[in-house]
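Below are the structure tokens for one structure; questions will follow.
Removed from the display is one protein chain of the complex; every other protein chain stays in position.
So that you can tell them apart, the chains are marked A, B, C and D in the order they are listed, and the count of residues begins at 1 in each.
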Amino acid sequence: MSPAAPTQAPAPFGAPSGPTVRTVTDAFHGDLLEVSMGPQHPSTHGVFRMDVTLDGEVIVKLKPVFGYLHRNHEKIAENTSYLASMPYTDRLDYLCSMSTNWAYALAVEKLAGQAVPDRAQYLRIILAELTRIVNHACLVGFLFNDLGTSFTPLLYAFREREKIIDLFEALSGSRMMCNYQRFGGCRIDPSPEWLAAASRLVDNFPRFLDEYERMLTGNEILLARTQGVGRLKAANAINAGITGPVLRAAGVNYDLRKVDAYGFYSRFDFRVPLGEHGDTYDRYMMRILEMRESVKILQQAFRDLPTGPIMDPKAKIRGFRPKAGEAYGRLESPKGELGFYLLSDGTPNPYRYRVRPPSLINLTLLEEMCLGHTVADAVVILGSIDIVLGEVDR
Amino acid sequence: MLGSGILKGLAVTAKNFAGSFYDPERMATVQYPEERAPLGEHYRSFPLLVCENAADPLGTLRCVACTICEKECPPQCIYIEKSKDKKPDATGKPQLYPVIFTIDTAVCMGCGICAELCPFDSIKMDKVFEVTATNRFTGLLLERDQLAKSNAYYHSIRPAEAAEVDARLAAERLAAEEKAKAAALAKAAAAAAKAAAAPPTTPPSAA
Amino acid sequence: MSPLQLCLLLSSLLFCVGLVAAMARSNAILVLLGVELMLNAANINFIAFWRYGPNPEAGTGVLFVLFSIAVAAAEAAVGLALVIAVYRHQKTIRLASINRLKG
Amino acid sequence: MSAYAMAVAGSEPFLERAPLLLRDAFVQLLPAPTQWLVHHLITIVAILAVFGLFFAFTTIAERKLLGRLQNRRGPNRTGVPQFSILPWRFKHTLFGLSQPFADAVKALTKEDIVPAAADKLLHFLAPVLVVAFSLLTFAVLPFGRNLIPVELDSALLYFFAAGSATELTIFMAGWASRNKYSLLAAMRALAQVISYELPLMLSVVPVVLVAGSLSTREIALAQGGWTFGIIPHWNVFTPWGFAGFLLFLVAALAESNRSPFDLPEAESELVAGHLTEYSGFKYALFFMAEYFGLTALSGLGITIFLGGWQAPVPFLGFVPSYAWFMLKLVGMIGFFIWVRGTLLRLRIDQLTRLAWQFIVPLALINLLNAAFWSLTRDWTGALQLVRWVISAAIVVGPFVLLGRKLNAGRAPRTYRYATS
Partner (left out) sequence: MTLALILLSVLILGSAIVALSLRNLIHSALLLVACWAGIAAFYLWAGAEFVAFAQGLVYVGAISMVVLFAVLLTRQGTASEPLGFASWQRFILALVAGGGVAGILVGAVLGTPLTVTTPGPVPVLTVKQIGAQLMGPHVVALLVVGILLTVSLLGAVVLAAEENVKSPEDEV
């Protein structure tokens, strides 16, 4: 299945599609002010830099600069065993290690042709959707911080996130660096108490969402600050390879959970919300609606969770050597399409290892979204794209 | 009407303000040094080395210096040097032991891969998270004696897992003993048979 | 020397400072400020004559100054708006360089 | 000094006169030629001491209140310092109430960093002047029946003249730092003050019209009395007064650079705006001035809309007037903190649009409303009701219409879901 056909012919990638804005050479305006926002800036979500050129407060040019957090992840992975890369994938998108783990496991399983037991498949979906909630709650909180609240929405979101993170800790041993998925299953079988606690939490979560939305969604200042700000056209988004909620906010129906139906997602009943304007408000609402859908998925998963082993009995933990070949495993991480490309030459280490990071690719159209807006909007637009620098810089 | 959204927001924060005084669901803060939140069942911090006897930690390490963990450790924070001689392990089998076993906790990322891969149930993940040192080079480089923790301690932090490990080890030991016994018996039987075939010249050795 | 004379001297000197600035400076904003100062010097005179004049109860001097301040505010607003408009077209506010009528 | 004479004559309860008597008792001890000077100095010192402490506890109150709004506890650790020379140990954290003093020690001992390229003189002058200007405004606030530092005939004009200078210092700070964020903040501060000076004054003018005076003392006095013995005659309990109070609140938030109008120091956009290059004590001075400004504006709001030092109910009249003033002040500051804990920040163009397209027209309409109110002063009985309805309609109608225009069709959206 391919993304929904755009209504207008796609513009060539990189061609300005936004409104006509002032350019640097426009002779009728004042001198321009170049500001280097970041890498030390409270709103760049890590060590990220935006070289912005301002006319007054209006952005006429924006250059994203990244790489401050480059850790050579891919090269390291080519020099360690398959298993030893698993904890490193936690550090890619450190807010959603569970789904990053899964994406890597998915690629390796494809490479080695391993099967995954039913219970493990369900557990993976449970953890991935919990991760989606964690990520979106964080994102929405930080977005409001960028919008200038004094931490209140962020801390409400963190309060709920903390409850899920505590569950992760109880299950996997670590709050954020879970290192939980394995090739052919999962590492630890959750106890019935854990499942009960998680199920209770999920049932309570819509209450929090309702309160959160009552507090902010109808707020006039939020509407004024986000509606119409940072528009992204569907055609451009597709051309730039943008995925995830940012793409869906632009109105493109493309969700790998439906497209690939990896894992057991085909067994679940959930809907994919779509935006219309592709602006910051749509991107914000996509996250809220996706959290609601995740709750639905989780409730079904807790209801249907089968018993049985969580690990493929044929899986080898020590001395894992997939046969030579290549595989690309991808899934719908909370930020978009997260893919791992692996090329094996039959040794314990992958010959080639490559990550398709959604954060980085979603960032490519930042300038287009920001042009013509003010500095204050640039910060908000960046926040609404949802980047994690660990994944952008790798 | 303009302002209704703002008023709603004010109402929600007011509700949270009130709720923070009586609702533990809202006010989840724990006053840390005095109160502590319980650690999760599978919580992990840094690795430790299990030894059988707290009185002689270095002598009774389960580790046989196989260096699987050293090889598999993702950030390569483990350094092991094997011994030249062999010492009998828990099952009585003569095994190598580590002369040097250091973990650089400044490098360790606590992923737990070492504990997962250890075939001798020797390296396990600790639950102590309040680790500080005044020197960042020597203070964070943990030696054998700092890493060695008794099996009783392991039981105290992870009762279920430790019981399972002990049961498995006991079973292995039993199996080893039985195997040894069987081997001895077989040996004895063979010797007896040999003796029966030819008069013994040497007394049968005790296994 | 009486205080009234002192006030008048102050105002005359202030007027001349404004005059010199308005004539000599090349920057349009400063010329405008010089004119402002000249207005202020006039206001000082009004207040001085009100204070030492024969009929302070009528308050004519005070009222005149109030009107003058209002006019000065209008003058500053329009004048500076003109300066900004000129800058936008000519990229300079050096008076010597602004020598074209068409922007 | 008529109030003063009255107070000394003893026609009022003792508590009401206590501060003045205390001052006089001290002044009498000194030689006659210095008395007038000491008389004023005591007033100044009293304001500095009271509002200095008030500032200190406002900071901790803000942090604790914001904490509670956000389901945190806020600072609660700083208690009694433990000196080993004392024979006993008094161990109590005092709910963290000594936090401001610890903060002060920290601010004083921090390194004072001045950027190499900064305009040294202006960089130094800005924090000093900002505190000075923000303190000037306290001079005309009636803190109690007899406690008004300077009685001026045109007190309101003085208040605004003194208050408008603070933004100048923000500009100085921003410009002198030679930092691009600071420069942007300086521009924002200027735009903000140009836009909000007018609404602030216009929101106050109706009260001047009805009270017929620019003197804060007169305005506070005019709000005495109760209808039916319970409803106080405060301006806020009239349609025009309520509307004016709301407009005043918005404009005051903008004037004092508080959230949601904290654009000059928008920490998520401009790092810390004009404060980016300030550290240590200079930073603390800015912080102090900001709270002084907020306190002064709250005090003005109380004086002109919330009845000043008047008691809300007659039977509580025995409580001294300055206690009422302080209580109302605490309430106002609490409200500002609550707003800060809830709202997000506007953008600079939205800020100015709000001022010019919404608040200024509404304030002008409200002025008409107040004129109507004072023209119909002698309507009684059923006509009183008609007067209320008309007056309410005069403000509500434009509010709804202008609000709709300001919203420009922005509303929460409904979303579709993918069909497949």
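The definition used in the following text is that contacts are C-beta pairs under 8 Å (C-beta built on N, C-alpha and C of every residue); 3 or more make two chains touch, one makes a residue touch a chain.
Bear in mind the structure is a predicted one, so any value in this text is a computation, not a measurement.
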_Hidden-chain contact residue, picked from the options D:20, D:80, D:107 or D:190_ = D:190
*asked:* Give me the subunit D residues in contact with the hidden chain, please.
replied: 122, 152-154, 157-158, 160-162, 164-165, 167-168, 171-172, 175, 183, 186-187, 190-191, 193-194, 197, 213-215
*Residues of subunit C (touch criterion as defined above) contacting the omitted chain*: 2-10, 12-21, 23-27, 29-30, 33-34, 36-37, 40, 43-44, 47-48, 50-54, 56-59, 61-63, 65-67, 69-78, 80-85, 87-88, 93-96
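What we mean here is this: only the chains that are shown with their structure count from here on.
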*Counting C-beta pairs in contact, does A-D beat A-B or the other way around?*
A-D
_Measuring centre to centre with CA averages, how many angstrom lie between subunit A and subunit B?_
34
*Mind pulling the residue numbers of subunit D that touch at least two other chains?*
69-72, 341-343, 407
*Quick one: which residues in subunit B touch 2 or more of the other chains?*
2-3, 6, 9, 12-13, 16, 26, 28
_Using the touch definition from the top, list the residues of subunit D that touch subunit A in their complex._
66, 69-72, 180-181, 183-184, 187-188, 259-260, 262, 266-271, 340-350, 407, 410-413, 415-420
*Where on subunit B is subunit D touching in the complex?*
1-3, 6, 9-10, 12-14, 16-17, 19-21, 26-29, 31
*asked:* Applying the document's contact rule, which stretches of subunit A touch subunit B when the two form their complex?
replied: 80-81, 83-88, 90, 152, 156, 159, 162-163, 166, 169-174, 177, 179, 187-188, 191, 194, 211, 214-223, 317-318
